[in-house]
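What you see is the complex with one protein chain gone and the rest in place.
Take a look at chain A:
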Amino acid sequence: MKALVAVKRVIDYNVKVRVKADNSGVDLSNTKMSINPFDEIAVEEAVRLKEAGVIDEIIVASIGPKESQEQIRAALALGADRGILVQTDAKTYPLQVAKILKNIAESESTDIVILGKQAIDNDNNQTGQMLAALMGIGQGTFASEVKVEGDKVNVTREVDGGLQTVALSLPAVITTDLRLNEPRYAKLPNIMKAKKKPLDEKTPEDFGVDMTSKQEIIKVVPPAERQAGIKVSSVDELVDKLKNEAKVI
């Protein structure tokens, strides 16, 4: 079986973001960029399926600026076999990304597509679901356990209130939750080897996908600041403040 994993280049999750003064977006210049954490889990899951003998080949794709090849190389160092960079400087929206991934998944005849459940920059949580819809196949979103059995995959999903398990016919789309696995670290020899793995460069036009969206971010502002609070010195003072000042108990 073949797996396709999609990875996104995003601001590192430890970085405190700054909104640009002109409110056009978040300042990404000179900030550390990484693989989206949920996508790293997707790569790890694919590698584990390969180690278990379920999957033979892992293709990793990223859609974004030229620098996204760093994230593809990072995924190759973790154990993916080859990469596809769909280079665009346009803003990437989930529907357009899903259309490109559909093209790749179909032309490569992949049996399983694994994505992160959401990117930590735009927090959309849409791409995997859109991809499954466009391909007309089943989806296992927010996965915390994945078990491939023959031509089916059982996915345990994290839902409000607990866990739900669904059975999907392959091919299927899976999106990862944080609890699915603990991604490994790439070892230096693997990072060196990853430099020699094949990486195809494409453009959205190669897939006939127009990147323009009917949706546009017109303004980005910092969230309302909370007023600085006070330190209380004892439980008595805390109870008193909650009763008489905040009036919440």
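Structural remarks
Basically, a contact is a pair of C-beta atoms (placed from the backbone, for glycine too) under 8 Å apart; a residue touches a chain by one contact, two chains touch by 3 or more; residues count from 1.
Criterion: contacts and distances are computed from a predicted model.
The unshown chain of the complex is recorded in UniProt as "FAD-binding protein", chosen from "1,2-phenylacetyl-CoA epoxidase subunit A", "Cytochrome d ubiquinol oxidase subunit II", "FAD-binding protein" or "Na(+)/H(+) antiporter subunit B". When the omitted chain is restored, the residue from A:35, A:130 or A:146 that touches it is A:130. Although one chain is not drawn, its touching partners on chain A can still be listed: residues 11, 13, 16-17, 19, 26, 93-95, 98, 120-134, 136-142, 144, 154, 157-169, 172, 177-179, 213-223, 226-236, 238-239, 241-242, 246, 248-249.
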